[in-house]
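Yeah, one chain of the complex is gone here, protein chain that is, but the others are all in their spots.
Presenting subunit A:
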Amino acid sequence: MVLRLIERTAVLLASLAVSSVLVFAFMAILPGDPARVALGVNASDEAVAELRRQFGLDRPLTTQYFEWLGGLVRGDFGTSYVSKAAIGPQIFDRFQVTLWLVVAGMVVALVVAAPAGTVMAARHRKVSGLALSAVSQLGVAVPAFLAGILLIMVFAVKLGWLPANGWTPPAQDPAMFLKQLVMPALSLGLVQGAVLTRYVRSAVLEVLREDYLRTARAKGLRPFPALWRHGVRNAAVPVVTVLGLQLATLLIGAVVVERVFVIPGLGSLLLDGVSNRDLLLVQDVVMVLVIAVLLVNFLVDLLYVALDPRLRVGSR
């Protein structure tokens, strides 16, 4: 158990180190000069060179890399080339917004997938199971942004029930916050839910065929209680793996949904950063996303151990 924890932590740290080098290298080779973008269409070469010096872009790449890394470790994300504002607080603000979206999307996905997947498995040879299966296939095929646009057309423009777009922090106006969250969460969550349903279905199907479940039924338990008591944990292992992967997809998928619903999250910060060549900001945001994804994977690894007692014994 302890050995496994140490092993996973080492893998996490190594991945972080490698990805920091990759992120930095990608930014360094990206075409487009941040100084020229800041100075615009009529800038002279001298002015651009001067601004490059101010940004510190004229120093060797290794110096720039280690300075950046040192800052990250100390929690100092640096100052934006373009807005001249500290990057740390910006990322913190935007990350909160994206986190709400991702968590709400995940909740929607789970709420959809867990019952639907189970029913599909339990009734996989019946009409109701097949119908659900067809609906989930359709869900898998629909991209989140399209779901978002359709939701806006129906619920905002036609029916006028929900605001078409925008974002209000929960502390400022909780009711407005919820109204504005509904459609983005649905468009992220329904699509992910459809994908997740497929995995829940196959995991439950597998469990249903196991001997121990037949034994449970033989003891006199009805199908769903038997599944709940003896099957859920076993079915959860592959589902948690997918959930971990999906969380990464959701974080990235949120970028597109943020654009459709005009939400000031991490995704829009990233896109603006790229188009303004605010490279330090982009570098920081990408690194934060990488850290988030790696951490989620790390936690998923730990969760296996909690779910599956065999792994605890297995790592003597």
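Please note the rule applied: a contact is a pair of C-beta atoms (placed from the backbone, for glycine too) under 8 Å apart; a residue touches a chain by one contact, two chains touch by 3 or more; residues count from 1.
By definition in this document, contacts and distances are computed from a predicted model.
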One chain is missing here; what is its name in UniProt, given the choices "Protein translocase subunit SecD", "FAD:protein FMN transferase", "ChrR family anti-sigma-E factor" or "Peptide/nickel transport system substrate-binding protein"? "Peptide/nickel transport system substrate-binding protein"
Touching the hidden chain, out of A:L178, A:V195, A:V237 or A:V300, is A:L178
If the hidden chain were put back, which of A:L51, A:A144 or A:L250 would touch it? A:L51
Check the options A:F24, A:W68, A:F95 or A:W167 and report the residue that touches the missing chain. A:W167
Touching residues (missing chain, whole complex) on subunit A: 31-33, 36-44, 47, 50-51, 82-85, 90, 93-94, 107, 111, 114-115, 149, 152, 155-157, 159-167, 175-176, 178-179, 182, 224-225, 228-229, 259-262, 264-265, 268-269, 271-272, 275-278
